[in-house]
Every structure is written in structure tokens, then in C-alpha cells.
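Got a structure for you, questions after.
Note that one protein chain of the assembly has been removed; the remaining protein chains are unaltered in position.
When the chains are written out, they are named A and B in that same order, and each has its own residue count from 1.
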Amino acid sequence: MKRYDLIIVGAGPSGLSAAVEAAKRGMEVVVFDENEKPGGQLFKQIHKFFGSKEHRAKVRGFNIGKQLLEEAAEAGVKVVLNATVIGLYQDKEVVVKIGEEIHHYKGDSVIIATGAAENMVTFPGWTLPGVIGAGAAQTMMNLHGVKPGKKVLMLGSGNVGLVVSFQLMQCGCEVVALVDAATRVGGYGVHAAKVARTGVPFYLSHTIVEAEGDECVTGVTIAEVDSSFKFIPGTEKHFDVDTICLAVGLSPMSQLLKMAGAKMEDNPKRGGQVPICDEYGRTSLPGVFVAGDVSGIEEASSAMIEGRMAGIVAAEYLGYTDEDDMNRNVESLEKALDGLRQGMFAPENRGKLVEKTEEGIDVSMNLLKKGYVADDEIERYPGVTHKVGIHPVMECTQNIPCNPCQDACPKKCISIGDNITSLPIVVPESECINCGMCVASCSGQAIFLVDEDCGDGTATVTLPYEFLPLPKEGAKGIALGRNGKKVCDAEVVNVRSAKAFDKTNLLTMRVPKEYAMKARFFRATV
Amino acid sequence: MTERRIEEHPILGVQEKGKKITFTFDGKEVEGYEGEPIAAALKAAGLMVHRYTKKEHKPRGIFCAIGRCTDCVMVVDGVPNVRTCITPLKEGMDVKTQYGASDKPFDV
Partner (left out) sequence: MNSVNDRNRDIGPFVPAPDDDMLICRCEEITKGEIRKAVHDGMWTLTEIRRYLRTGMGLCQGQTCSKLVKSIVARELNVSPAELEPATSRVPMRPIEMRIFANEAKEDDDYE
């Protein structure tokens, strides 16, 4: 039986991060992953991540994946793919299916980084072909280049449901509705807003009555539910769709830990059955550590930090590094992790209705119920100001841990300050040079450059645009409001693409000046 | 097989594909790209039903697309229960609808 200093199960964001830190400290590390490719779910994430520079904010997920793979290769990490770990025993024996054979390995330490599995929800017709998990949609469109469907209904308004809805539209699918039985949008408001402004209707307090079709999905009926999740008769709505996408949460894939005899608990805040562990990922079994979603559902950004911690702690456990190195490094990682766990969506706020921002401003109830901030609500946020000439309008209305915009502006027009969750403010007396860096840097696509009065009765609005075909200068169409409904006619006056924008195109449209603060999306007339 | 394929993606650009190849689905020739999952090629060809269940004879297709749920299993080159969402496509593969655990349709 081959022995390793450290065996890691799962080559996703946390497993690879752990491997890098452990290998750097001289450990002989092997990472087993059942998939054909490493990177876990990172390569399906095509949006820009939130956070700050240390969390690689404003970098798209798949590019973070590439960086992580390079880092792992440099550190000399051995990643074995198509290697399914089928068993873990208490003495840290790992049983792996590789090809058509069963291999046994002994790890002097083991890190379980198996991630999470999607939750499911039942309704008549839920087994029909065409009902798929949100992860399946991402896999098909972002890895294999195949559209999951033509017309899709999304169930679930958490970040996965919102992000995948946007991605479905980016690859050319139509999203007919976003549905959630909850009374409020579960994910980040900015993710919801960028979906809503394209015209996707949100149905909160609704769920699926039935998926229709004999051989595959041909339609779906939804209806409103009351406070005890019972359908309200007469509220049914029908949609012709060929695909129903389920994004109803994730559960930790912790079975290996249970098998090995680790102390487990059922913790709804962490998403289900999780090992009992300390903040560095030490489980009840000496030498067995955890990192990432397997110990509690969070984001890829936090999984990577947890992975690094677990890698360092495992190295210390076997004496590859001393306590000083461990404490020093883990402390700074903890700070980075704390940074991500701040704000309205922090773990302790899960499921709670936060009614005021940290600044004491009322949270938009429209955003929570319909996916967009209403025109009469938007003015109360500090990023929304008025001045002569082009200026940034930051429709960032919830406290989330994210600050790339303040570094993006070369003229220092935007400030968040030291508290990463503060809402961005426009720095008084600063001068916008219309470079567009803030628009492209905002992972939430919530920044617009507006010239409210061009002097000829018109205004211009520059918005982030990540769809194809990219409208050309001179294209005529309509401007949509935050709610996705037509507000006025519009003409494209400029389209900018630059390497620094990282695939976020900047589309500038001209609208009558009374719509300067209402028009937020452009749709070309065909 | 084009309209269901993403020819150009606003973020990912033009995705690289393997060699274009032919395989059979229930005896009919279908095109796909070498190395992509069998399920992706079927999806791109608009073929949704992978199997019919043993007890209720109900249709099933892609559900999780990552090899977990096993709903997309088919009979591939004579072997039943092959997870088509994680099995790479090869030239000339013989892919068949699975009925229960067999490639023989149920007696009606």
C-alpha cells in the first residue's frame, strides 16, 4: 500500500488550495478526483467573483480555476483524475477506484474536500427529461457548449438560480420566469437586478404545480403559495418551456467522513450533515481535515481560503511546518475569510430579513420581492448621485463583501473605505473621465455611467453588456428599465471592448433625458 | 446540430471541439464531437430520452450531468447502465435507449 503524507479527496477550489499549501511545505501530496478534469465547479463559473483583491475579486471563476491549476502544478501537486474515492477508513486508509482497478492508499493525513451535491424538490413530472439541476445546465452550457434548452423556467432565487439564469441568457436561451417558493429573493440583489433588467419576471411565493409532457417537458404550471406553502387556487400561470432548471440549494457531500467515523452533526445553517470541526478544518479524527462546502455551504472564494488553512494545518500536524508559521499564515487567512463572511448575507444572517443597510438606509423591498430596485427607491442609496457631465451611478444597495470598484477608478471617484461591505459612495469633487473601468470591474454589474443632460434634450447611459450579438454603434432599439420593461426608444452611440474590461462590453445608449435615471438595459429591435 | 450548440459565447468565445464524428443512436446515425460526453452529443441532436424505467416504464434523460444521479444511463456498446453524461463519445459508438436494464423495448 502506497503511503502519502497527505491525501486530498476532491480537486475543486478547496482541495487544490489545500494541496498547494501542503506541497509548498514539503509534503508529498496526492489529490484524487472522480471527474475527468480538475477544478471542481470553478470552470463552470463564468461570472466575475465578489470580494477584494486578496479574494481575486472581479476575476471570472474559470480564470481563477486556471490560476489555481498553474499554482498546483508549480508546487508539484499530483492530481489523479477519474479517480473515485469509494471508501475512507478510520486509520486513514483511502480506497480509490482508478480505471478498472481498486487501489488502497494510506494517508498520514487526509483532507476531505468533496464539496456539495444539489438538493432536489419534487412535483408531478419532476422525473421528465428536460427537468434538470442548475449544475447540469452549467455543465452543459459552460463546459460542453450545448444549450440546456430553448425556453427555460428557473426554480430558485438563490445565487445559483440567479447566476445560472444569467448564464442561460448569455448562451442564447430564453429564461421565461424565475420562481421561488420563498417570499424574498435569496441571492445577492445585484445578481437579481441584472437578470430582472433584461425582462425576466420574478415570481416569489410561487412554486411549480406540475411539469407537463409525455416524453419530455413541454410546459410548466406554477402557482402562488400561502405562508404554509399551500397552493392558492386561481393563481396558476402556465409557461411553454422545454426545460425546467432546479436551483434549490446544496447539501454537503460528507458521507466519507461519516463512514470513517468522524463526529457529525445535522446543522441546517451549514446545509445539512456536516462533520464537527474547528475553524481550521480539524475533525474529531486526528489527522483528518475538511475544507470547502463539505463542512458547510459557502462560496468558492471562501472554499479556497479554507483549503489553504487546512493544508497548512495538515502540514503542522505532521511536523512539516512549525506552530509559528501555521499561526502566522492561518491568522491572515482567517482575516480574509472573515472579510467574506460580513454583510447582509453573512452566515449568521442566513434566512433573516435585513431591513436596513449598515448605513441605516431602508433595503429595497422591491428588490427582495421582484428582483429590482424601484425607480422611487434608487435615489436613497449613496452611490446614486447627480451632477453635470458624465458620472458613475452605483446601484449597489446591499452590504456585501466586495470592493473592486474603489480600486478600479483611476481618478478615485469611488470610495468604499476600510469596511468592505459598505455601500460605495461617489467622492465629492472627484472628476469622472468616462474610462469605464468601474462599470467593467463591478461583479454585480451595478455601475452605470450617466450623462444626465447632453444639452440637446438627450442623456447617455453606459451599461455593462455581456451578451451576443453585441449591438453596433448606431443600432436602434429600446431601453429597458430596472424592471425589464420598455421605458423609451434608444440608440447605441458607442460600444467599447477592452482587454482590461475582461469581456464586459460597455454599451452607451442615448435616451431622452427624462429617462437618464430609468433606462438600464438595451435591447435592439430586430 | 447547430442550433443547440453554442457557436460563440460572449465570455468563453468559440469553444474548442474535438473531431466531428458519427455514432449511432438506436441504429440511426448521429453526429457529435469526439471526447464530449455522449449525453452532450445527444442533447445537441435534440434527443432527450435516454431510458425508460424498469417498473413504471417512464422516460428519463439528463438530470445532474455530473455522473451522480445515474438517470442518463444507456446501453453503450452492449454495456447497460453507462452514465452517458460522463462517458466520452467515440467514433462509431453504439448507443441505445435502455429499457429497465436492457436495450430491448418492453413488451407492450
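Convention: contacts are C-beta pairs under 8 Å (C-beta built on N, C-alpha and C of every residue); 3 or more make two chains touch, one makes a residue touch a chain.
All of these numbers come straight from a predicted model, not from anything done at the bench.
K.L.:
With the full complex in mind, choose from A:Lys66, A:Lys97, A:Lys237 or A:Arg496 the residue touching the hidden chain.
P.N.:
A:Lys97
K.L.:
Consider the whole complex, including the chain that is not shown, and state which of A:Leu6, A:Ala23, A:Leu69 or A:Ala117 touches that chain.
P.N.:
A:Ala117
K.L.:
In the whole complex, not just what's shown, which of B:Gln15, B:Thr70 or B:Thr97 touches the removed chain?
P.N.:
Among B:Gln15, B:Thr70 or B:Thr97, only B:Thr70 touches the chain that is not shown.
K.L.:
Even though one chain is hidden, which residues of chain A still touch it in the full complex?
P.N.:
With respect to the unshown chain, the touching residues of chain A are 1-2, 34, 80, 83-87, 95, 97-104, 117, 119-120, 122-124, 126-127, 251, 255-256, 258-259, 264, 266-268, 272-273.
K.L.:
Touching the absent chain: which residues on chain B qualify?
P.N.:
Per the touch rule, chain B residues meeting the hidden chain are 53-56, 58, 60, 63-64, 68-71, 73, 81.
Definition applied: only the chains that are shown with their structure count from here on.
K.L.:
At what distance in angstrom does the C-alpha mean of chain B lie from that of chain A?
P.N.:
29
K.L.:
Given the complex with chain B, which residues does chain A contribute to the contact?
P.N.:
For this pair, the touching residues of chain A are 34-36, 46, 60, 62, 117-118, 127-133, 135-137, 139-142, 144-148, 170-172, 214-216, 466-468, 470, 503.
K.L.:
Report the residues of chain B in contact with chain A in the complex, numbered from low to high.
P.N.:
Listed in rising order, the residues are 4-6, 8-12, 15, 17, 36-37, 40, 43-44, 48-50, 58-69, 71, 85-86, 88.
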